[in-house]
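My questions all concern the structure below.
Complex shown without one protein chain; remaining protein chains in place.
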Amino acid sequence: MAIEYQPKVVGFLCNWCSYAGADMAGTSRICYPTNIRVIRVPCSGRIDPLLIIKSFQMGADGVLVAGCHPGDCHYTEGNYYARRRFALLRPFLDYLGIEKDRFRVEWVSASEGKRFSQVVSSFTEEVRRLGPRGIAPERAVL
Amino acid sequence: MNLAEQIRNKAKELLESKTVECVIGYERATDGLTARPLFVYEPEEVGKLIFDQTCTHNLVKYLLNRRDKATAIVVKPCDSRAINLLLNEKQIQREKVLIIGVVCPGIVETSWNQTSEKLPARCQLCRQHTPVVYDFLVGETPPTEPAVPKPYADIVEMEAKSVAERQSFWAEHFSRCIRCYACRQVCPGCYCSECFVGQLDPLWVGIRIAPSENQVWNAIRAFHLAGRCIGCHECERVCPVNIPLMLLNQKLEKEVGELFNFQAGLSAEALPPFATFQKGEKLGIGE
Amino acid sequence: MTQFISKRNLLSWLKRLTEEHILIAPTRVAELTLFQKVNRVEEIIFDFNNTALSPKECLFPTTETLFNVEKKDGQVELTPVTIDQKTVIFGLRPCDARGIALMDSPFLKEPADALYQQHRDKITLVGLACLTACPECFCTSMGSAPDDPSNLDILLTEAEDGYIVQIITEKGKALLPEELLSTTQAPPPAPPSPKAVPTEGLVQRTQQVFDTPYWDRLADRCIHCNLCAYVCPTCYCFDIRDYTDKGKTERVRSWESCQSLGFTRQAGNIEPRNTKGARLRQRFAHKLLYFPEEFGALGCVGCGRCVRVCPVNIDIREIITDIQKLGAKVEA
Partner (left out) sequence: MKPENPFLPYLATLQNVTDLTYDVKLFTLEFNDPAVRKSFDYKVGQFVFLSVFGIGESPFTFVSVPYKTGLEHAIRRVGTVSSALHELEPGAIVGVRGPFGNCFPLEEYKGKNIFIIGGGIGMAPLRPIITTVVDHREDYGDLVIINGARTPKDLVFAPEFDTWAKSPGTRLELTVDRGDENWKGRVALVPSVVSELKLSPQNAIAITCGPPIMIHFTLIELKKLGFTPNQIVTTLERKMKCGLGKCARCNVGLKYVCQDGPVFTLEQVSELIEEF
């Protein structure tokens, strides 16, 4: 049976909401695909576009950023700034040759364990559908 | 009196009255055809100052080397937006800078020992013939501001391509990059004391001049200028391997315009797009 | 009776070379003439002034691994990189060949750089004499000439539907089969004469002008990018860093320029060369004073690339004339 393609997904989870949401999924025994490599950040506002472009360069097939719902941010405005930054980064990545569906931003609160697993599953399927970036590192676009 | 004479008289007056220590303008280059930046310190040297269609350089970045010294500067309309950018980001003090604004007749594309009659891209997209900020104005104000033809035509054309086509387009261009950083050194918006490229720990972009590192460099350089690039096209002019850098900057300029209705360099007070937000704005992110 | 090769034979010879050698020749890319690895000889162009970048990248690549490091259960093993692929650079100008010869001095002086040595042994230089001089060339003032065969293995000079061939070294002889050559009576066309630059006593004059404010004034307009150093055939400064990628570590050498910010910055943020003038002076002092003092020849071949490519027209010919004038005044 051919080994099915397993996409590499990097997940930047904001410590106060999404990371807690992932914990909630875990404690309530809700499974979600193991393709995601979670990186905990204090706030979605902390994520520098350089981190995302660097993740793609180092071989990620998809990057997920999850933060608090607008208005719930532990630092009051972190996700507002982040929203603007990623609103620009997404079309820019697409313009550079990385399908914009490989980069997704979701607001997941600490109580939405179930929703977190749905987000990760749907995103992993989406990236699997897009397939591996399949570019030799030497010629890789990012 | 042509533009050059008006500039020379103004420079002589400013230097003799000691209002400024130095006037930054243009002089004839050694090919006898194009121009190059000139720093005038003595009134009797103003004779070297020229102004014609080959004065393409954006001189505004030189103000960062003279932050606490009174300096006069010759500025075209597209360059003048860079002054607003630096004022907006608190890099220069308005009272230290005396701006000799030039009503721009349009410049020509130049390279070493060559001038082509083709109107450069920055003039085709010219939004103002008169500088957005000046202390003295040289040249007559034309009756009507130029109507911009279809803006971002080449960007829309790039967006129409498939993702794979764009991916190989950029891979091919970026693989020629030799990381000379002339695009960074000439850009008025690029003045970090330590560029992320020079950082060792964490190592964002290694010293390896290879396609993968080149792409991270070019992508992040452009993104750091999102909402800040004033469209003076200097980066594209100085690139030794002809990488279409403005295709990157203008894509971001177009997106920033559509998403946040903001244009760089038009005012020294307006908050730039990433320094502010509206709570309820719908940006198609996380909805 | 000079040797001659027809255009057709030349192309077939180059095609045969690509079987065992890497063939690097001038090609047209994005309105630029660049040395590129050529697979189909039709891509080679013959009518160009000079390439945008110099052929030094074939011997001193923009980025090169010096050695690989394998760490296995506590033990470390270093394997240096060896070059075994033979290469032919076709279409380089005599000034660039002199550039390579000048770069041999620092790299091959004791202890010789093993990697550069291997590149140098495995490369054959097939030059193309210049028929026209660009306005910014000044090779005759720097010890070279538009038809100078001295640092090449073979020199071709364009003539009536073919090329006059001068075979200079054994390596060149072994590379070019006899049967492709014919003979011709036509004398080679007269070489062009590029503008001269006063280099008489330049080294002493540069030392006299060293401590004058000339350099600070000159550096006013300099933006300190790495362009002039990266296009120059005789600039050889480099940076060495370690790279770890998926567990494999390699020590990499890359181009570096004396104009870049961290070039002399030491740990503890001490920056000995912190003014713009001192930084720009280092480049021209190295070419016109330090290099000749150490290796006996000016560190410039007069190819004019830095003049053509500098965004703010810092023109080495103008600097040399200024140094001569200023030096004479200092002497008086």
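Labels for the chains are A, B and C, by order of writing; each one numbers its residues from 1.
Definition applied: a residue touches a chain if its C-beta (ideal position, glycine included) is under 8 Å from a C-beta of that chain, and two chains touch if they have at least 3 such contacts.
None of the values given here were measured: they were computed from a predicted structure.
**Student:** If I consider the whole complex, including the chain that's not displayed, which of C:K171, C:R265 or C:K325 touches that chain?
**Tutor:** Considering the complete complex, C:R265 is the one touching the chain left out.
**Student:** Taking the entire complex into account, which one of C:Q36, C:T169, C:T184 or C:T249 touches the absent chain?
**Tutor:** Selected residue, touching the omitted chain: C:T249.
**Student:** Looking at C:A114, C:A159, C:L180 or C:A297, which makes contact with the chain not pictured?
**Tutor:** C:A114
**Student:** Which one, C:V76, C:A190 or C:A332, makes contact with the chain that was left out?
**Tutor:** Reading the full complex, the residue touching the unseen chain is C:V76.
**Student:** Pick from C:L11, C:L66 or C:A297: which residue touches the chain that isn't shown?
**Tutor:** Missing-chain contact among the listed residues: C:L66.
**Student:** Contact with the hidden chain only, please: which chain C residues?
**Tutor:** Contacting residues on chain C, toward the hidden partner: 66-67, 69, 71, 74-76, 78, 80, 106-107, 109, 111-115, 207, 210-211, 236-242, 244, 249, 251, 253, 256, 258, 263-268, 270, 272, 278, 282, 285-286, 289-290, 293.
Definition applied: only the chains that are shown with their structure count from here on.
**Student:** Hey, how far is the Cα centre of chain A from the one of chain B, in Å?
**Tutor:** 35
**Student:** Rounded to the nearest whole Å, what is the centre-to-centre distance of chain B and chain C, using the mean of the C-alpha atoms as each centre?
**Tutor:** Computed value for the inter-centroid distance: 32 Å.
**Student:** Send over the residues of chain B in touch with two or more other chains.
**Tutor:** Residues 210 of chain B each touch two or more of the other chains.
**Student:** Show which residues of chain B lie in contact with chain A when the two form their complex.
**Tutor:** 158-159, 163-164, 166-171, 174-175, 196, 204, 210-212, 215-216, 219-220, 222-223, 226, 248, 251-252, 255-256, 259-260, 273-274, 277, 279, 281, 283-286
**Student:** What residues of chain B sit close enough to touch chain C in their complex?
**Tutor:** Answer in residue numbers: 29-31, 34, 36-39, 57, 61-62, 65, 111-113, 173, 176, 178-182, 184-186, 194, 198, 206-210, 234, 237-238, 240-242.
**Student:** Under the touch definition given earlier, write down the residues of chain C that touch chain B in their complex.
**Tutor:** 29-32, 34, 52-53, 62-63, 135-136, 217, 220-221, 223-227, 230-231, 239, 241, 243, 252, 254-257, 260-262, 276, 307-309, 311-313, 315, 317-318
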